[in-house]
Each structure stands twice: as structure tokens, then as C-alpha cells.
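Omission of a single protein chain aside, the complex is shown with its protein chains in their original locations.
Chain nomenclature is as follows: A, B and C, assigned in order of appearance, with residue numbering initiated at 1 for each chain independently.
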Amino acid sequence: MTEQAIEEKKSESKEWEPKIIAFLCNWCSYAGADLAGVSRIQYPPNIRIVRVPCSGRINAYFIIKSLTDGWDGVLISGCHPGDCHYISGNLVARRRFAIIKELLEFFGIEPGRVNFMWASAAEGERFAVLVRKATEIVKKLGPNKKFEKKW
Amino acid sequence: MSENVEKYIKRKVYKSTDSKIAQKFVDAGLEKLRACINCGTCTGSCPSGRRTAYRTRSVLRRALTGDESVLEDIDIWFCSTCYTCYERCPRDIPVTDMIIKLRNIAVEEGHILDAHFGLANKVFYETGHGVPANGEANKKWRDLRESYGLPPLPPTVHVHPEAVKECQELMKSVGFRDLLDKIEEQKEKEKAEAEKNKEEEK
Amino acid sequence: MSEESKRKYGFFLGCVTPNRYPMIEASIRAVFDHVGVEIMELEGASCCPAPGVFRAFHIPTWLVIAARNITIAEEMGVDIITGCNGCYGTLRDAWVELEHEHELKKMVNEHLAKVGREFKGSIEPKHVVQVLYKDLGIEFLRGFVKHKFNDLKVAVHYGCHIVKPSDKRPWGGECEDPTFLDEIVEITGAKSIDYQDKFQCCGAGGAVRTAVKEISADFSREKLENMRNAGADIIIDCCPFCHLQMDLGQMEANTIYKDMVGEPYKIPVIYITQLLGLAFGIDPSLLGLMKNHDLKGVSPFIPLEPFLEKVKEQLT
Partner (left out) sequence: MTETDKKIEITGNEKPKIGVYVCHCGVNIGGVVSVPDLVENAKTLPDVTVGREYKFFCSDVGQKMIKEDIEAGLVNRVVVAACSPRMHEPTFRIACQEAGLNQFLFEMANIREHSTWVHMKEPEGAYEVAKDHIRLAIAKARNLAPLAVQKVSVEPVSLVIGAGITGMNAAIDLTKAGYKVYLVDRSATIGGHMAQLDKTFPTMDCSSCILTPKMSEISRNKDIELLTYSEVTEVTGYVGNFEVTIKKKPHYIDQVKCNGCGICVDACPITVANEFDLGLSTRKAIYVPFPQAIPSQYTIDMDSCVECGICARETVCEPLAINYDDEPEYIQVKVGTIIVATGYDEYDPTELKQYGYGKYPNVITGLQMERLLSSFGPVVGKPVKPSDLEAPHSIAFLQCVGSRNFREGGNKYCSRVCCMYATKQARQYKEKHPEADIYIFYMDIRAFGKGYEEFYESAARDYGINYVRGRIAEVRENPLNHNIIIRSEDTLLQQPIEVEVELFVLSTGIEPRADSDSITNLLRIQKSADGFFLEAHPKLRPVDTLTEGIFIAGVSQGPKDIPDSVAQAKGAAASAIGLMAKGEVEIEPFFAVIHPDRCSGCGMCIQNCAYGAIEYVDDRRFGEIASVNVALCKGCGACSGNCRSSAIDIIGFSSEQLNSMITKRE
């Protein structure tokens, strides 16, 4: 059996697990995710973390590219409004995401596939809860096939 | 050797802190109990503990540490569920709910007082009421109702036999009937054994 | 007051109220009728089931039967009103739990489906006192007061399940020192007196009374002693089971703890709507304050005459 075949067999026998890309701001959410680790708070192994300086760094293109590249979900987390390390970067992000959300819905992306949230450096538990929630939502939505390349 | 040596030598040493009961608490989502720091706020708050041997904290600690004899202890039935311990526990443990769950576990193992069992098995299951007004013995209560201009029986299950059936169906569905039957069987067995022992003694 | 006059509630009777203390039922009906609130019957309702006994035997049974009772009101589209702390405890706890725990609701509805019912969570179980205090309001009630009992010293007994567990009750977390019942009592001009361990349990609940009556009687003996020491003329409560415990319990304490009690207790026990109705000018016989019969061995066990004697002047 080839390795690929083994892999396929494995995946058949198991429940489908979504892969979610998570953009975390360096100062709050990334630190919060670290705290979840230090506190050994368990959450499902479905997210892959990309560190960014601020949630304000994330533009629509990163989100859309994530979806076209086959990630099943996107999670963006920044500091709580008012707590931004860069004064107002997360507020800029919040305004931007409100628009992106509508755009994505217009594209036919299910609302729960892209999630925006806040978690501070102190909120390891909250971070885990939010990841659990996001994973559950994306799991329910099933694999992201909207942008599957069909050539 | 003195005659009453059993009185002095107990040889009672706990060998393990593995607890079946604790596992049942965890399964019921009550693992918060493990946050207990044994501060005694529950016992100190307990109006029952001031007049009985019921010690809230000790009961829960016994349950947590695997002393299963706590299930047979009549003390656990002396909690009046006043919820004072629940309100004051600094560790946010739903103490009263734990005691209720503990009683559930005790009942499951067949430890239930005859009075309680009768109330469930005969009164509640048969009539749908915990304190009924039907039947010959309760005529005075029906008369009392009438004396205040009320119908002799209230518009509850008492005048809706189909509602009694419905309740019974639900109790069967949720496993209460089976539980009662199991206990009844156990109780009868115990009674027979006790009588047998008595006769043998004679 | 047209909006208030349209208020409708499904009256959850429970067991002790209709079957042992029908005067409480009569007074609740009379008072709500008097203030223009419609009381509807929850036909075929059963025991709530009692939180101290049946819940302690088998939690799923307790939850399913409680949910069934709630569905009766849901079908009628009215909030539940109950005059019993125990029923209130059961219905409200079950309601909160089913509202918050999806899995539990699913389990309960699987059973209810077998009898053609479904718990939706569309109505709220309320206590008589909650409706009086929160839905109608003190000022609204004050408008009905005709007689004031200015010399009356009242020992208010709340009971437990009307305020606790506080996270499932509507009193904003207050449970150590609530005042809502005292406030209602005081609109009648009566004085709610402070007494030691005012918020202590009567001892009836939690299966204790069924298990060992003497223990329950010791609870009530302690409460009665504190009430008597504070000079209470009457006891006001808002739960028929507490009512039974304070009423019948006086007889029991007088016999079981004869030596400790000394002079037997004989403090009249009045349910809140009985007092309120009297202040509103409702006929005392409609409120179950006057004996209309010559039955033996029925409630109330402690005669109410001393109370009526005390307020006689103010009623005329």
C-alpha cells in the first residue's frame, strides 16, 4: 500500500477534522494562546496559528486566500476593544471585518466559517473556549469546498 | 484478653482514595467538588448539622475519598435542602446539588428509607400527587375544601385519570418504574432474609 | 390599569396547598380576583415533583415530570404562578436547567414526545410573591389597602426555595437578607419584626420531615422560640409546606419537646395572601380565616382567633 493510500484509509476510518487557520495578534491573543498552553488547557487540535503584530494587519485578501487555499475555517483574534497594544488597530480591524463578513456572505461563504473574536493575554481559558466553539461550528459546516479548484 | 475487645480494636484504615462515587459526580458534571478546600462553610451554615450528626463537608469528603459507607448513612437524608451551603461555598461548589446527587446514588444502590420508598412507590406513582386528597382516608380534606367553596378535588391529576396514566408512562420511560421495582425486590429479599435470621435465632 | 387587568396566569396548585391547606388556595384566588388578575387552571397537573424527595430519588424523573407540568402552561400560553416554595423550586430549577442545557432538554423532550408533549421554554414559572412584588408592584398593591393593622407584630418566614439557589431566582442574587416579603407585609400597616435566624429553614423540606419528623420539629421549635422571644403576634409565610411545618409543627414541638418548649406555642400562622386579602377588605371567610365547618383533625391546627381578635377593631 502506498503511503497515500494508507493516509486515505486512515482518514476514511476517522471522523473528518477541519483545519482552521488562526491569525493571532502578538500582544493579546497569541499570549492568551500561550497561557492556555502554560495552563495545559486542552482544546481540539484543529487550528494552525499564524502570529501577526495586530488584528489590524489582517486584510480581506489573507482571509480569502485562506479559503481559496483550502483551509476549512479562518479565525482572527485580537485584543479586546480598548486594550489594543497599538491604541486602535483592533478597532480598525473591527470595522474592516464587519464589511468583510458581508462580502464573504455575498460570495456564498457560510457565516460561521470565518470567525472574529477577542481574547486577552490573560484569557487562556477563554481562548480555548473560543477555539472549541469555532471548531464545532466549522465541523458542522463540513469541508470548505466553495473554492475547490475544478481544473 | 478482655471480652469486649471488638469495641476497642477497629483496624479501620482507608486503603485507597479511589472513589466510585467521585467518578459518578464527575460523570454528572459535578467535578467542581474537587475544588473543595475543606473550609467547613457548608457545615457551619447547616441548620441540620446543629441538631443532627449530619456534617455536610464530612459527607462530601467521604464520598470524594471513597468511603462508600456514606451511602448507607441515614445522615444524608437530614439535609433539608435549604441551599445555605450552596450560596456560601467560596469555591462555588453546588453543595446542595451534590447532596441530592449523592442521594440519587444511594437510592440506586437500594439505600432508601421505607417511608420515602412508600411515598414514591405507592403515593406518587399511583396518584401523581405527593400529598393526595383522594381515597377514603382523605375525605376530611375534601370536606375542608368544600367548606371554603372549592370543589372537593382540585383540577389536577385527581380529576384527570388520563393525566395519571401519562405521568406513569413518563416515569416508565425515564426508568423510574424499573428503579422502584428493583428496590422493591431488594427490600422484599432483605425482609425475607431478616425473618429467616430471626427464626433461625429462635 | 387596563393592562394589569388583562394579566393571566396558570395556577400551579401542587399538593399541600389544595389537599391540606385549601384556605391558602382560596385566599390566592380571592386576592388575585380582587386585583383583577385572571387565574387559569392547569388541568391535569401533577405533583411538581417535590424537590427534596423525588428529585433526591431520581433526578431524571424529577426533571421529566416537572417539564410535563410546564408544558401544560406552555400550551395555554401563560406564565405559571405557584404559591408553594417547593413547587417554585422544582419548576424554576427545571426551567433554568432545561433552558441552559441543550443535551438535557433533548433528553427530556425524547421522553415527553412519547406522550405528545414538548418542552419549549416559552413561559416562566413564577411565585405568587414574585407576581405580587415584581409583576404588580408594591405601589399597585398599596392602592387596594383598606384596613391597616398598625399594632400587629409579624414574624416573616421566607422559606428557602423562594430565594435560593439565588442564581436561578429573580432577586438579583440576594439571598442573605431579602426584604420583598417584609415590604409586602408592611403595606398592611403591620410591623415586620426582626428575629434571630429569620432566614433559617423551617425543617420540613429535603425529605427530612418524611425521614424523621422529630428533626423537622426541632428546626421549627428553634424558629418558633426565636419568634416568640421577639414578640411575634403572628407568623406570615409564603409556602404551604413551611405553613404546615409552622402550624402542625407547633403541635408537634409542644409534644415532642415539651420540656424545652415550656408554655406551649400558639402563634397563629397566616399565609401572605390571607393577610393581604384582609387588608384589601376581602371577606375573611373567603380567605379561609374563618372556620366554616366542624371537621376534626384538619388544618389550621393553631387557632387563628387570637389574630382576628387583634385586628377586629381595625377591620370595622
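Please note the rule applied: contacts are C-beta pairs under 8 Å (C-beta built on N, C-alpha and C of every residue); 3 or more make two chains touch, one makes a residue touch a chain.
It should be emphasised that the depicted structure is a prediction, and the values quoted were computed from it without experimental measurement.
For the omitted chain, the shown partners it touches in the full complex are A, B, C. Think of the hidden chain as still there; on chain C it touches residues 173, 176-177, 196-197.
For chain A, the residues touching the absent chain in the complete assembly are 17, 19, 21, 27-28, 30-31, 33-34, 36-38, 40-54, 56-59, 61-62, 65-66, 69-71, 82-89, 92-93, 96, 120-125, 128. Even with one chain removed from view, chain B keeps its contact list with that chain: residues 35, 37-46, 49-50, 55, 57-58, 84, 88-92.
Note that in this section only the chains that are shown with their structure count from here on.
Between the CA-based centres of chain A and chain C the separation comes to 52 Å, rounded to the whole angstrom. The distance from the centre of chain B to the centre of chain C, each centre being the mean of the chain's C-alpha atoms, comes to 24 Å.
Centre-to-centre, using mean CA coordinates, chain A is 48 Å away from chain B.
Taken residue by residue, chain C touches two or more other chains at no position, since every residue touches fewer. Looking at chain A, one finds that none of its residues touch two or more other chains.
Only residues 47-48, 51-52, 74, 77-84, 86-87, 94, 96, 100-101, 103-104, 107, 112-113, 115-116, 119-120, 124, 128-133, 138, 140-141, 143-145, 147-150, 154-157, 160, 162-164, 166-167, 169-171, 173-176, 179 of chain B touch chain C when the two sit together in their complex. Across the complex, chain C meets chain B through its residues 13, 15-16, 18-20, 22-23, 25-26, 41-47, 49-61, 64-65, 68, 111-112, 114-115, 160-161, 164-166, 175-176, 197, 200-201, 203-208, 210-212, 215-216, 218-219, 222, 286, 288, 292-293, 295-299.
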